[in-house]
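With one protein chain held back, the other chains of the complex are shown just where they sit.
Right after this comes subunit A.
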Amino acid sequence: MAQKNRLQSGGRVDRTKPVSFTYNGKKYQGFAGDTLASALLANGVDLVGRSFKYSRPRGIVAAGAEEPNAIMQIGATEATQVPNVRATQQELFDGLVAGSTNGWPNVETDLMGLVGKVGGKMMPPGFYYKTFMFPQSMWETYEQFIRKAAGLGRSPKEYDPDIYDNINQHCDVMIVGAGPAGLAAALVAARGGARVIIADEQNEFGGSLLSSKETIDGKAGSAWVSEVVKELATYKDVQMLPRSTVNGYHDHNFLTIHQRCTDHIADRAPNGQVRQRMHRVRAKWVVLATGAHERPLVFGNNDVPGCMVASAVSTYINRYGVLPGNELVLMTSNDNAYRTALDWHDAGRKVVAIVDSRRNPSGDLVSAARDRGINIIAGSGVIDVHGSKRVQEVSVASLSEDGSRVTGSVQKLRADTVASSGGWSPVVHLSCHTGSRPVWKDDVIGFVPGATVQQQLIAGAISGDFTTEGALSQGIKAAQEALSKLGKSAPEMAVPKTDKVVQGKPMALFHIPHSKPTSQAPKQFVDYQNDVTAAGIELACREGFESIEHVKRYTAMGFGTDQGKLGNINGMAIAAKFLNQSIPETGTTIFRPNYTPITFGAIAGRNCGELFDPKRYTAMHKWHVEHGAKFEDVGQWKRPWYFPKPGESMHEALNRECVATRESVGILDASTLGKIDIQGKDAREFLGRVYSNAWAKLPVGKCRYGLMLKEDGMVFDDGVTSCLGDNHFLMTTTTGGAAGVLNWLELYHQTEWPELEVYFTSVTDHWATMTISGPNSRKLLEELTDADVSKENFGFMDWKPMEVAGVPARVFRISFTGELSFEINVQANYGLHVWEKLFEHGAKYNLTPYGTETMHILRAEKGFIIAGQDTDGSVHPYDLGMGWAVSMNKPFSFIGKRGMGREDCVRKDRKQLVGIKTIDPNVVLPEGAQGVFDPSAPIPMPMVGHITSSYWSANLGRSIAMGFVKGGLDKMGEKVYYPLADGRVVEAEICSPIFLDPKGERQNV
């Protein structure tokens, strides 16, 4: 039968718009305006999951974010799967596919049920700690089993096709919650000219007013809501965000909002639309109008489907036109919940009884119930519920005046629905996120937000005033206060008129006693989602866990996505009672973001896939792609790694590139090297202080290699700096070190030597740099320039301006290969032009493009270091055998000079960089291999240093390596051994790291 629990009229659903959906493989119908939960209840679906630990059947308990049981897996296709969606928060749309996540293999016939029944006894609190701890090696097996059994949903296995988004927002007043308090605050803040954001997790604004029959200014509450929303829409600085959960409240009034933009429309976001957005809000003032959650009472078998929170029942009736049962028993400790019995009765179904824990309930609502002839059983409680997949009967017994004991005999009542209310708990989650501890208030029977360091105000039920009148007046007041703090004049606004209802005093009652002691009574659930019972909490206390934080962790109360919305206060009250102390003495655990689960998509926004990390390209990148380059990431740069020809292996390509460069000419795109333009009369002096070598006498037109050290004397970058003019230099840095070096120069200039007249400007991206290297490089360059580049007039370590291929260029005769080399720099917009011209003319010289790998091999053949590969922040120039790059005679000291003089830095047995030649020339040592002097030493062997660079050199026809060896510079010709992980021990000889052309004749031609 379709929608057997749907009322003929009433509610905010559109009965002219039927919507079909699939739940656990079966098709159902609901209406536009339904949530998945209201539609399931309309269809009489009682079962929405199995409990986590005991595998007990569970039904829908609540109507909002606090729902602990109806946690769904949503998604019609594999790619659109979303776990952890509360059915109470999922709007219904045509084609919605949902499934319960708890219950394995399915909800109706549950294998775990059998285990669960046994497991109930086997899985007391602390079960995981006690049972699954040992043996540790089995943990992964246990974990798989537990995860599957727990069934808290799963992530999609396919790529999510939807677009997600992050957006930054700024406002004067951020209002969290659009119930009566939030709306009143928004109205005043908007009228006062503030920039306002108001967010609410529901599909429409109104909060409690959407689910009640209260009036405001004589009209239906929802009519007042429409008017307010209409007015708010006229202010250009007011942003209204429905379907947007404020999930996190972080320091400095930074809030994160999870907005579901299209989850109510379709399984996939319609073309081009963003599915979910995370708003990152920086608010000057925050008004928390988050309302309150009704507390269910804790009684025997209170988790049998049909047991619900009282206000949720009213919400289903009034907002969705759904009556989720036939015969209601209401169990309450307060007047307010009487509304549920009235709503049920007025909708035409039977209220079996109102069971009130108070001896003499009185008040307008109590009278209204009496007037309708509803049976009120005072001074009593529902102590047990009977039924398995749906409530069939309840046991009612009279209680002692303080509600601590069962005093009378038990009577049984037939009912299929038990609504319960133990009062309301202010939603203090967000205020807790920033570290504020909530404060207990006896008159509220709940915690309210405590002192905060944030610019935070509260309004409405969160303050403990649960009346609509209070909400409206506090909302107005909060906005006025925020406006005046912002220096804006606050408009007056009269508090709209609300219904006057006289209510009797509520009773502070959380746990309904059973005739048997708690430990032997039927299970009394406190936290449905984590299967925490009153007996479990008492057991935790008995086992010595007296701090509420320990009780929480021992029992799992309030864990995970639940965040204790329904159960926490009850749990604390039970612990307090058992420990014979007050609730404030017991204290409370606090909450952390996120308030409800948020998808990874919304967190990631567009920072994924291609956009996960910037990719930096040089001006010649397109050419590299077209010529088959394989790329290597160097920082964020995509640098050509090598250029394989069709069918060529990496090894073959590298051999070809290396040989071609040494035999004729190769070309490297060196644009990624950091470049810094340095100007000022003290530029030269500054260089002398930041480099270890001397710069005072470098003439204009010359280039010099330099090492840069940190204060401790350790090398952190290197590069060639050229003297363009007497007060004008161009510094180059390593690709990865560019930004760090510029920061370093600015740091020292701004903090240590501001008196030096020097300016630094990054020109890394401005110049495209291409290095032609090899014996034929001069011939090639001569074809493209009129300048004299002969040995006599353009010597090694000179630079010259000239035109290359018609483009003005700076050409540097520097070499990282040991070959005759020219580094051509042109304005980057002309880089590709010059590069292509070089190839036009270079064909006859077999001009060979090479990438970073060949560059590494060629420089290693020459023993040139790469800062960051052959250095690691723990080596100084002398360790590298580069004492020639240190000038101890400079008039002003240089960074690192003192550091290098430390006792530890002048030890003879420091690890020093040397060449390593394997005895078997065909063995290429792995980089990182640790050397030992005595391979027969017992393990752990004394290690003497590791290999930093190791390659096959096609030019030399053997392997070459560089590495650190203790005292290595004095051990030339001695043996060192490398025991490898695979059992081999490679024998090698310590040698000079310069394997090729030790006299440097190839570059001085």
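Please note the rule applied: contacts are C-beta pairs under 8 Å (C-beta built on N, C-alpha and C of every residue); 3 or more make two chains touch, one makes a residue touch a chain; residues count from 1.
Here is the rule we go by: contacts and distances are computed from a predicted model.
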item: Among "Branched-chain amino acid transport system permease protein", "Sarcosine oxidase subunit gamma", "Extracellular solute-binding protein" or "Thiosulfate reductase cytochrome b subunit", UniProt-listed name of the chain not shown; value: "Sarcosine oxidase subunit gamma"
item: Residue among A:A65, A:L209, A:V351 or A:V807 touching the omitted chain; value: A:V807
item: Contact with the hidden chain (one of A:D346, A:D677, A:E783 or A:E974); value: A:D677
item: Residue among A:F31, A:Y338, A:Y830 or A:Y878 touching the omitted chain; value: A:Y830
item: Residue in contact with the excluded chain [from A:T80, A:T256 or A:T618]; value: A:T618
item: Where the missing chain touches subunit A, by residue; value: 163, 165-170, 195, 237, 272-274, 280, 282, 605-607, 610-611, 613-619, 621-622, 637, 672, 677, 679-681, 699-700, 724-728, 757, 759, 761-768, 801-803, 806-808, 810, 826-833
